[in-house]
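Removed from the display is one protein chain of the complex; every other protein chain stays in position.
Going by the order they are written in, the chains are A, B and C; count residues from 1 in each one.
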């Protein structure tokens, strides 16, 4: 299998599906000629043209609202929000409209659409280019939320998301776009929504993560293995619906659970996972369900050698000019 | 002390503070002549005039964004969002702007403002007039979130919120406006933000709630008392910052914890409370931290004699014409 | 002139409508009014919990919806769009089952509050409560029509207060850029609940904003049914033929309080309320048709009886339909089967029910 970067897998996922299904359109800011600010849609406009790859005005609510309408009338829009941080102007359209259309019409209408957005820190984005926004949406009945961590999963989950008949938010960790590589088969394959992956087997502790944190969890597990600690690592992949069974099965086996997320700790997605484990695996726990998460400040603080350092751009560069 | 309804206490709270501090303005849809759709601002326009009680156009993002600016330039706006369900168009202004202004300017700017909004079900509001939206905001560093449950607390917490130098979201359960009465002193008093109230002492179980659920928790505690179960009830009152100490003190004493919230269960505010208790009181727990919450559907389902019944308007009336 | 005579009156000829069509338009206006009045009676009698009314708006709604092709074009209505829904294919039974929130209410199966209409069968997009969101849906529908080449037109309706929402700005801009087959109808009744026009906007006409997006903006007297029809026909033709979107602002009057929860005398004077009656489209349209000899006594009697029967039928029907089964309240948060195709070979039938976590 050819090794691809995370972003290549995503780009291919879109292109493959667009070839297969003429009802798929891509829309968003700068997704056309420029191919997106991260180049996730690079080449799509050249291949599929103006009608199917649409550079929208700088208006996120319009991007989502228009996608809803287009989905109602037979298209499968894949919308890009340039940074997850800028999804907030579209919050009403996502939460009040996309999420509820099927329910409120008693299954009369549906809204098959995907919203892709780069999220996450570690790229010196500070307050407005580093947010994790998943918790705002995993709370919303009617939305599905996907966060892949490998190129293989990214392409496979994107395919499932595009073919899903409900709105799916697909968050891509921007630090992973070019730094993470992995094998991606050429043929059609899909990774089902709603299934976590046990990415490392272990017996003494379950570490649950997603996105970039799924990688960090694996790294940490390898490191503590030297100390004789056997950690099982679960990459959730789909946050809503949560694969509760995989999580609970693992914790019932290991008896300990650590939930890792990059977002602000208080009220983040990991709180739900921790609460579920604490309630439903209580009899198996031999220690508290613990969480490791971002501190409760706007923007991202990153662990650095000298301690927590604010993730902002000036700094690093000055220490390390390349 | 005179007994007042919940909404009277809120109205009085605003009027008292406006008399005391000329920099306070009230703005929102229909808050003027009409006095608000629930009459929470009734009489304010007559007393304080056009400049201080402003009927805005039907534009929530403007209401919040304008309030931020007014706060920057010396006013203390108290904005009303007609229903909490309609706060979503203002999500970006609240989360990206109000919450971050102080932090991003390194304490150069602040944003003292209150956003009042009626929330909650039980009034046949169905999908769009019954939501609990607190979890979207309790997750956001920089925002404070208050949900009072008694007229006394409502007035006292509103005063503290108005005088607070940070943005405070103040959610009022609309079913309580006229159905809940209680004593409210005439003089100046305040209830501090960030302090929970133990509203019933008990030894065997801690029940944690807020808003209408704080009442239901009390009722339930009385009921199980007949069965010899001694439940302690905590009314959180302020959701962010959470009074963690009161919660943990109680659970460490009782060894059991039930968190009750009306919002959709998955990812709701109670998940954070449960996660904290499960982690920080683990050694004291002799049973799982459990949650009782709304089901994961849009809108509100209400417990009814025959089971969970969808909270929609037609039904009830037809069974019980008054 | 006999109605059965298919030849058009002068009145009809001038606007390109047959007398039958004029009478059908009139019937829809009068039927909507009767249905709406019935809703208030049912509300006062405690049978239905809430009314939000279209009285005063019906003439504009019928006339502007009329040029659309049923079950081909699309409408994203709002809570006052009863006449629009009836004109576009919904029945009085459909409307009243929504008020009663019965199990078979086609709008939402009893899930929504009254006034939130919608019908997949009739290409009427399901109404939600947050105002103005539907504009973007209609524009997305129009985009899909253009991309797919379906020759469809999408139309949406809202009040002048709602037109100040940010979504409207973003949507009109997008529709104009792509010259979408879209018509935006503002029913300007001078109030957003209690807030009068002067506090909602600093200009007389919402339509004066259209030029700033690059689309025509037309103001029409909403009590002049035939003028509304003329303007709408032009807009729909322009949309369908690739000429792009149009904004139509119909000046209407709100003959009732905002809703059954509102007391409008708190903010509208008795004189104002009395004088607004003169802008009622129903008597004006009636007089026009009577003067033109189209609406004879005979026809009027027939229509009156027919309308009464239909409204009575709808009431009795809705009264007798069962409530939604509480056990269904958890359904359709997500797709429960794979509607568009058989699950593909690799088996990602995600729709095969992601059992919601409880």
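By our rule, a contact is a pair of C-beta atoms (placed from the backbone, for glycine too) under 8 Å apart; a residue touches a chain by one contact, two chains touch by 3 or more.
This structure is a prediction, so every number in the text was calculated from the model and none was measured.
Engineer: What shown chains does the left-out chain touch?
Structural biologist: In the entire complex, chains touched by the missing one are A, B, C.
Engineer: Out of C:73, C:105, C:170 or C:280, point to the residue that touches the absent chain in the complete complex.
Structural biologist: Checking each option in C:73, C:105, C:170 or C:280, the one touching the absent chain turns out to be C:170.
Engineer: Who touches the missing chain here, B:11, B:100 or B:155?
Structural biologist: Reading the full complex, the residue touching the unseen chain is B:100.
Engineer: Which positions on chain C touch the chain that was left off?
Structural biologist: Residues touching the hidden chain, for chain C, are 164-170, 173, 176-177, 179, 198-203, 208-215.
Engineer: Using the touch rule from the top, list residues of chain A that touch the missing partner.
Structural biologist: Chain A touches the missing chain through residues 29-30, 32-35, 37, 55-59, 61, 85-86, 88-89, 124-129, 265-266, 295-299, 301, 304, 306-310, 312-318, 321-322.
Engineer: Quickly run down the residues of chain B that touch the omitted chain.
Structural biologist: Chain B touches the missing chain through residues 23, 25, 51-52, 56-57, 59, 61-62, 64-75, 77, 89, 92-93, 96-97, 100-110, 112, 141-142, 144, 159-160, 163-166, 188-194, 241-242, 244, 276.
The criterion applied here is as follows: only the chains that are shown with their structure count from here on.
Engineer: Can you tell me, using the touch rule above, whether these chains form a line, ring, star, complete graph or other shape?
Structural biologist: Graph shape, chains as nodes and touching pairs as edges: complete.
Engineer: Report the chain whose mean Cα position is at the greatest distance from that of chain A.
Structural biologist: Checked the centroid distances; the maximum from chain A is C.
Engineer: So which has more C-beta pairs touching, B-C or A-C?
Structural biologist: Of A-C and B-C, it is A-C that has more C-beta pairs in contact.
Engineer: Can you work out the whole-Å distance between the CA centroids of chain A and chain B?
Structural biologist: That gives a centre separation of 31 Å.
Engineer: I'd like to verify one number: the distance from the centre of chain A to the centre of chain C, where each centre is the average of its C-alpha atoms, in whole angstrom.
Structural biologist: Inter-chain centre distance comes to 39 Å.
Engineer: What's the distance between the Cα centroids of chain B and chain C, rounded to whole Å?
Structural biologist: Here the centre of chain C sits 36 Å away from the centre of chain B.
Engineer: Residues of chain B touching 2+ other chains?
Structural biologist: Within chain B, the residues that touch at least two other chains are 85, 88-89, 127-128, 266, 296-299.
Engineer: Indicate the residues of chain C shared as contacts by at least two other chains.
Structural biologist: Counting only residues that touch two or more other chains, chain C contributes 110-112, 116, 128-130, 166-167, 333, 356-357.
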